[in-house]
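Only one protein chain is missing from this complex, and each of the others stays in its spot.
Here the chain labels run A, B and C in written order, and each chain numbers its own residues starting at 1.
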Amino acid sequence: MNISLSITETIQDWLITMMPEGVASILAMTLVALIYLAIFAVAGLYLVLLERKVAAWFQLRIGPNRVGYWGLFQTMADALKLVSKELTGTVKADKFLYNLAPYFVIISSLMALAVFPFTQEFQAFDINIGIFFLIAISSIGVIGILLGGWSSNNKFALIGAMRSGVQTISYELSVGLSLLTMIVITGTLQLSEIVEVQKHGWLILQGHVPAIIAFMVYMIAGTAETNRAPFDMVEAESELGAGFHTEYSGMKFAYFFLAEFINMFIIAAIATTVFFGAWLSPFGITESLPWLGIFWFLGKTLLLVFLMMWFRWTFPRLRVDQLLTLEWKYLLPINLVNIVIMAIIVWLNLTIKF
Amino acid sequence: MTNEALQSLISSWIPDLEFSEEESQFLNITVTPEHLHQLMKDLKTNKETSFDYLFCLSGVDWQPELGVVYHLESTTHRHMLVVKVKTADRENPTIDSVCDIWKTAEFHEREVFDFFGITFNNHPNLKRLFLTEEWEGFPLRKDYEDEINMVIK
Amino acid sequence: MSYFSDIYNGIKTLLTGMSVTGKYFLTSRKGAITQQYPDNRDTLKMFERFRGEVVMPHDENNEHQCTGCQKCELACPNGSIEIIWDRGIDEATGKKKKFIDKHVYHLGLCTMCGLCIEACPTDAIVWAQNYENSTYDRTQLTKVLNRPGSKVKAGVED
Partner (left out) sequence: METTAVKSNFKSEEYFINMGPQHPATHGVLRLLLTIDGEIIKKVEPDLGYIHRSIEKMCERDSYQQIVHLTDRMDYLSSHINNEAVCLTVENALQLEIPDRVQVIRTILSELTRIASHCLWWGVMGMDVGALTTYFYGFRDREMINDIFEETCGARLTMNYNIPGGLMFDIHPNFVKRTKEFITHFKTKLPEYDTLLTGNIIFQKRTKGVGILSKEDAISFGASGPVGRASGYSCDVRKHHPYSAYDRVTFNEALKTEGDTFARYQVRIQEMWESMAIIEQLIDNIPEGEHKVATNAVIKLPKGEFYQKVETARGELGVYIISTGTKNPYRVKFRSPGFSNLSLLNHIAVGGKIGDLVASMATLDLVIPDIDR
């Protein structure tokens, strides 16, 4: 049985007292979905604000500081502006696919959020193939990008979309393999159980050297997976203008934009869950207060998000062939060797456990 | 090489060149359009002159002649030379291109074509550079008139 | 072996790069180089030679120093100065003399080259240091520099 009580069950139990079971479970699912949507739409907006603030501090600027205290409502105002803007499009665009693409991207990134164990209780969907689900879902987003780039009938967008296809297919492999390295230790794909294993020390400590290598590979591949600098071949504003979303405006553009930030959050959250013990506090210092787990989870995630922002605001962009060289010549062989080393370590029982 | 040495050397190649050093800090050679390409090729390839750097190519409307002025420098000997070519035909002026000798001439000659209407023979891509294809007239000629866009003081 | 040293050196250069931006991130509180422009109008002071626009200073008797010699008009490359002048009779000497009716300055045409101020023999026009020259209406950019009823200061012509 599940160790963690999932949020869905809590709501469902509460609803069953009022109505028949079938209706209750459907209603519970809808309710949970709406809660997640509300939370992460706002969270995505604040990630944008965080990015802008962090960028400003890297660049000797102040950053948004007009709308609300410390610019706290800046991105809200931006979103409001984007909602009110005209939805333009190109004449010869494939209208259906053109309109479909943003929803593909945003839905795939929101779906991935369902499985994260934010605290012991706060987890919408504790599926037993959690990691597998995440990897599968996160690769759907690229279909949206490809659709958007192709259907908008713009050559810059098409080049961006094709680059994105190449990039995601390649880096998916490294993301998957580096997570697989860690699964060798845990022996399970279920996220709640991965957290349970880490009660004896976070996996990055348990797995020591190969785990650190896997983490580094994961962060590089994960950054590439979200199409962020230094791997932003897809947008590459100095080369392609805006890349695949050149022809999008208003809310449809906002979906792409929001999806990028939620994806960044997801990549960091996976790393938190798999490498840094999710909601577990360091040395169990807040074990008696399980609800504090959310702060630990978000804290670790945001730290990794900050790392990705630091990458973005420091490094130049790779060229498209160097991007593939990095993956196929460096990351992939390292990863494969790393799995073998990890397997040997686990086999010889050399992992560090507290 | 000094200007005198250059003059004596170059005058032995092609007859009827006009040399002048007045009113200019360089040695000026005036050449007819027929001999231009031959002279330029010699100036570049000859070991003693080796003018391998064409640093300025300007069209000039001398009224009534149209012409082109080539400023040449040698990066090995560091001497400089000015070659001038003039044509009296204002309707359909034609001069040989020097693109094959100095690659930089391609853009400069397109500029001259654009503003002076001088056609360059054997130019690989002679079309208007700055102005639109349908522009009428050649603005840097002295007789160009445009009452809307030109302010005359 | 160079494969591994490549990776090592690569990561090292990336980390040194990150240390530079990281340093500025940590000192960002005092390091901002941008200005809060419309808020700092009160403290924003231009240098005294800053070329904002051409003005003609008048003293307390509403007198300026422009004799209407038109040197600025000639010096201006863009025709942004027009002097409308007239002839009158000097009250003191009874001789005929030239005086300006309007010193018209088209700020919209001005390129702030400063040739008019260089050319002025009596220092009648100077640079002002204002920097907010935009208006809602283009006609407001055409200014008359001499104030109504003003006249030339005595003794400037000499």
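As a working rule, a contact is a pair of C-beta atoms (placed from the backbone, for glycine too) under 8 Å apart; a residue touches a chain by one contact, two chains touch by 3 or more.
A quick note: this is a predicted structure, and the numbers were derived from the prediction, not measured.
The absent chain, not drawn in this view, touches the displayed chains A, B, C throughout the complex.
Considering A:181, A:314, A:338 or A:351, the position touching the chain not shown turns out to be A:314 (whole complex).
Touching the missing chain, out of A:58, A:98, A:218 or A:261, is residue A:58.
Although one chain is not displayed, chain C still touches it through residues 9-10, 13-14, 16-17, 19-21, 33, 46-47, 49-51, 71, 75, 77, 111-115, 118-119, 127.
Residue positions on chain A in contact with the hidden chain: 55, 58-61, 155-156, 159, 229-230, 232, 236-241, 313-322, 325, in rising order. Seen across the whole complex, the unshown chain contacts chain B at 22-26, 28, 52-56, 58, 60-61, 69, 71, 75, 78, 82, 102-104, 106-108, 111, 129-132, 139-140, 150-153.
Note that in this section only the chains that are shown with their structure count from here on.
Chain centres computed from CA atoms place A at the largest separation from chain B.
Here the CA centre of chain B is 42 Å from the CA centre of chain C. If you average the CA atoms of chain A and of chain C, the two centres end up 52 Å from each other.
Look at where the CA atoms of chain A average out and do the same for chain B: the two points lie 63 Å apart.
Those residues of chain B in touch with two or more other chains do not exist in this structure. The multi-chain contact residues of chain A, meaning those touching 2 or more other chains, do not exist; every residue touches at most one other chain. Residue ranges on chain A touching chain C, taken from their complex, read 54, 56-62, 310-311, 313-315, 330. Within the complex formed with chain A, the chain C residues making contact are 7, 14, 17-18, 20-22, 24-25, 28, 31-34, 36.
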